[in-house]
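Here the complex is missing one protein chain, while the rest keep their positions.
Up next, chain A:
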Amino acid sequence: MSVLKYGLTTKIALLTLAVALVLMAAIALALFSFKQYRTTLNEVADRELQALMTATRLVQQAESLVNASAMLLLAENHFSRRQAVFEVEDRQEWIGRLVTDLSTYPGDQIDFQAIHQTKDELVGNLARMNTLVEERINLRADVYFRDRTSQQDLERLELIDAEIGEMIRANRELSQDLTVTVGHQVSLIRSSILSSVETINQGMTLRQTWLLYSGILALLVVFLTAFYINRSVVQRIINLQRALSLDRPRAQDVPVEGDDEIAWMAQSIHRYVNKINAHEGRIMEMNEELSFLATHDALTKLYNRHYFDRHLNQLSQKDESESFCIAMLDIDHFKSINDNHGHDAGDQVIRMLAEELKAALPEAAMVARVGGEEFAVVFQKLSLKTASQYLERLRLQIEQLPIHVAGVDLRVTASIGLAGYCQDRDLIACLKSADMALYEAKRLGRNQLVVHTISKEGK
């Protein structure tokens, strides 16, 4: 229920969340890719490049050792011999460290045992060379500074030179061995670097595709959200507004489908429109009632004197001239009914008579109660003769009408005066003429119809 209660909010929140999640995923993917890229790059830079540098230095130092042995060979005194030896020792020490460094490189590895062995041989040769050169320097000093040159010394010198030559050749070969072996390691590291780069490139291409897809997905979700909001919010609000902007909004025009905030609002509006329309109906009804009461007699529901006068007035103001007849009717001896049987009985008699009037006269005739027991009838588009026939029949019906009021049966009669062919210009005269006819009927003994004719020309 709570989900339903927050329908639209929840849906929009969920859609926003979906957009945010897709974006987040895309960003996370991008960041993760960067991180991985950097890690690999750092690894290549730190470890593999370092190893490559180490191997390259090693090759360089292996070659330099041969140069150092040349320096040793050329040493003419102990100073330059020691200098050469110091350099050899420095290079040898560093080569040892470089080999150790290189052997800790975790990738594919060559046989370091071989490197160590070659290096040791090389160093051993150099040590031997140092001894030989030292001896040569001392022997030469003897040869140069002594008075007599010993044959033995000269022979020894020759032997030493031969051995040194041998050593130099051996060292060149050993150094080449070392260079080739370490060169192999260089190529291993190089291919490891290349494969690292290849792997990261493949990974990056894959990530790029993913990133593109997640971008498209994010865009799609954004469009869907926009479409959804347009359909489920904007369009419905426009429909509502349209329904409400009609002159007379009708409840059935207010769209109330769905079960969300807008639907609830539409339902509220629907209820209000209904309520407003109901109130309006009531007011109309009351207006009708009021206007009925203003023109009708409360007792008989016939037109009252006021309406009768207005009606006659309207007739008189009509453009097109028309003739009509007016009848006046009065209940005979009505005062005695009131006196003998009470006002309620009197009222009942009047009501019954009014019913009789309505029933007996044609619908086009206008019937009004114009006094206590006095009624007036206006006939339009009806000949005087027909009007008098209607009235005569009415008089007879009244005469025979059984009236039962206040526990007694009564009989009443009515006197009727009819004035015919009145013209709208002399209404007063016509009324007077009808009154005169009624008066005449009364005088002639009551319960009869007297007709006065007025000339069509008005005289």
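Points to keep in mind about this one:
The definition used in the following text is that a residue touches a chain if its C-beta (ideal position, glycine included) is under 8 Å from a C-beta of that chain, and two chains touch if they have at least 3 such contacts; residues count from 1.
Going forward, contacts and distances are computed from a predicted model.
Not shown: a single chain whose UniProt protein name, out of "Peptide/nickel transport system substrate-binding protein", "ABC transporter permease", "Diol dehydratase reactivase subunit alpha" or "FMN reductase", is "Peptide/nickel transport system substrate-binding protein".
Check A:Lys11, A:Arg82 or A:Arg446 against the missing chain and you find that the one touching it is A:Arg82. Considering the full assembly, A:Thr100 is the residue among A:Thr100, A:Asn230 or A:Ser268 that touches the omitted chain. The chain omitted from view is touched by exactly one of A:Ala28, A:Leu194 or A:Ala278, namely A:Ala28.
The set of chain A residues touching the chain not shown comprises 13, 17, 20, 24, 27-28, 31, 34-35, 38, 53, 57, 61, 64, 77-79, 82-83, 86-87, 89-91, 93-94, 97, 100-101.
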